[in-house]
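One structure coming up, written as structure tokens, with questions to follow.
One protein chain is absent from this view; the other protein chains keep their places.
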Amino acid sequence: MLYRETGQFKTSYADDQAIFPIAQDRFAVLALVAVAFLVPPLLFSNYWFEAILLPLTILSLAALGLNLLTGYAGQISLGTGGFMAVGAYSAFKLATGIPELNLIVVFLIAGLLAAAVGVVFGLPSLRIKGFYLAVATLASQFFLVWLFNKVGWFYNNNPSGTITAPPRTLFGIMISGPEASPQARYIVALAFVTVAALACKNLVRGRIGRSWMAIRDMDIAAEIIGIRPLRTKLLAFALSSFLCGIAGAELVFLYLGSVETLAFDITISFQVLFMVIIGGLGSILGSFLGAAFIVLMPILLTNIPPALGLAIPIALQKHLELMIFGGLIVFFLIVEPHGLARLWQITKEKLRLWPFPH
Amino acid sequence: MDAIANGIVGPFADMVADPVFFLEVIVTGLMAGVMYSLVALGFVLIFKASGVFNFAQGVMVLFAALTLVGFEAVFRSMGLTAVPPMIPSLALTVIAMVALAFAIERLVLRPLVNQPDIILFMSTIGITFFLEGFGELLWGGDVKPLPIEQFGVGSGRYSIKIGGGQVLVQEIDLTAAVVAGVLVAALAVFFQRTRIGRALRAVADDHQAALSVGIPLKHIWVIVWSVAGVVALAAGIMWGAKSGVQFSLSLLALRALPVLILGGFTSVPGAIVGGLIIGVGEKIAETFWSPYVGSAIENWFAYGLALVFLLFRPQGLFGERIIERV
Partner (left out) sequence: MTLPNKKIGDVLLKVDGITLSFGGVRAIRDVSFEIREHEILAIIGPNGAGKTSMLNVINGFYHPQVGTITYRGVTRPRAAPYEVAAQGIARTFQNVALFKGMSVLDNIMTGRLLKMRGNVLLEALYWGPARRQEMAHRAFVERIIDFLEIQAIRRVPAGRLPYGLQKRVELARALAAEPTLLLLDEPMAGMNVEEKEDMCRFILDVNEEFGTTIALIEHDMGVVMDICDRIVVLDYGRKIADGPPDAIRGDQAVIDAYLGLSHDEPAPRLAAAREPVAAGEG
């Protein structure tokens, strides 16, 4: 009853192509964003930020980036970790090298550097596709991690090999370093991901999104109707790496504080890929849903048994986690290969008719 | 400038300076390469026969090895002395791998028939996680030695006299090479000559078409995954004997990918040749170039080589050329 479009007529193409054509959607999303900005800092404990909200906002950004590349442009990438590392180490060098630089600017420049590296490693995509491209991205993943491990300049020759985020303020509030409050860090990360989501949605419903999806669906036909494949693919790599680079920088500055290359190895590449697949390839919303799934699931698995009164030894828990995780992935792929976003879409379509069956 | 010149010329100078050592590095590389080939073989099998890139091949190696030593420990603790415990555990493990193939076919492959390749690929990653947890749940996650001497393979070395010096080769490595050779020959015959082999190639080409001409997809898949499981077991025995049965075995999938690129995803001999090239290449790069460039080059050398191949010969040395049609 509530979710009806009656009375909402579109009188211009602009209205018809709006992000949220249905008024209820618009309202709901705006409310959600407002809640996300206001409620946690006021109500939630630090645990929530460290365990859930910060990884969620940061990894959503990375998932958004990967979704652009793999979900919309159809280029499978297993190198997300490498690009995040580029962002992280660039930000570190910039922040330690030019202390006066505003942290937001640092992030943006780090993102641009990651984008440049992304373009370089995306060049093979003109000649190779599918699995083969995935393998090429693995080459970039392994090489980049090795590079940041080996070349001392990247971590200012710190003997332990880690990089630590220096304290920085924004508008007078500490946002990185040991003094920074989780609330402040969360707001910064949330701001980045909200702006990124809006920008991505705009890109994806316009010219660029269409050329990406055309390349994804039928790249030969796309080229024949005039789409320039190299330009389109490289743009995808650039934008994707830009977002992943910022996410990597955020990981160090806003979340972990201190990081070594291990944080950016193949494990995180797979993690982000799962987020995109489970959330839904080719869906902005899906990136968020997938990130939520991957971040929340281990926490649920850890907390539900005690809640039910079962005591499970840690080692067993780890094994069970792996099994359930793997099982859920397969389950999702069988039940809804288009991911949670599609399930949400189906729910909305049912809601539009509710309480009628059809 | 000097450093760069050094970096390019230096390694070659080193090689020429001590040819016996160079040969030894090559031989070590060949042996390492054989190990890679064993893992790659499993991939090729499944890809050739069902078009699925089985990321779980690595973890299947781990799972097979875990089950083998697990059963061996059980038999040993039961006091079995009439026959080396490895023999019955080998038999039981083969059965376990076949059961695994059945389970995978029923629970994962059948519901996903005709889905695009990436979905199937992701599902094998899901299987990887599941098997990793399951294997460690059953048998424990600690590192276990693999008592290969029970098969009659000693831990001795053979020495080959070359030039003025000698090159040492471990018995285990030679056994691995022989095993690999036998497997390759058997598989090549299987695919080319038998009726089932032909059916497998049809299935790899097009699931639906194969179904429509009456090929029993279910049986085919169980057969293929069982054989791949046995190949994984062979690889598991060899790797486990060399470095103990441990979690890192599951990462073998990642090491096998460049081998497949070089050899071609669909070629059985390609898996061997690719493995040997990667093995030798890695060892040479690591031994001769790391003094100049930095250590641990082997982390990415194989992938770098694969990338070069991808750009110039994506189908690999032995794979089939892909011609696109509109």
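As written, the chains take the letters A and B, and residue 1 is the first residue of each chain.
Just so we're on the same page, contacts are C-beta pairs under 8 Å (C-beta built on N, C-alpha and C of every residue); 3 or more make two chains touch, one makes a residue touch a chain.
All values derive from a computational prediction rather than experimental measurement.
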Candidate in contact with the missing chain, chosen from A:22, A:170, A:213 or A:328: A:213
Candidate in contact with the missing chain, chosen from A:8, A:202 or A:267: A:202
Hidden partner chain, touching residue among A:43, A:225, A:311 or A:335: A:225
Chain A residues that touch the omitted chain in the full complex: 12-14, 17, 199-200, 202-203, 205-208, 210-211, 213-214, 216-218, 220-229, 235, 239, 282
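Note that in this section only the chains that are shown with their structure count from here on.
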Interchain centroid distance [CA atoms averaged], chain A/chain B, Å: 33
Partner chain A, residues of chain B touching it in the complex: 53, 107-108, 111-112, 115, 117-119, 121-123, 125-134, 136-137, 141, 254, 257-258, 261, 265, 294-297, 299-300, 303-304, 306-307, 310-311, 314, 324, 326
Contact set on chain A toward chain B in their complex: 76, 124, 127-128, 130-132, 135-136, 138-139, 142-143, 145-146, 149-151, 220-221, 224, 266, 270, 273-274, 277, 315-316, 318-330, 333-334, 337
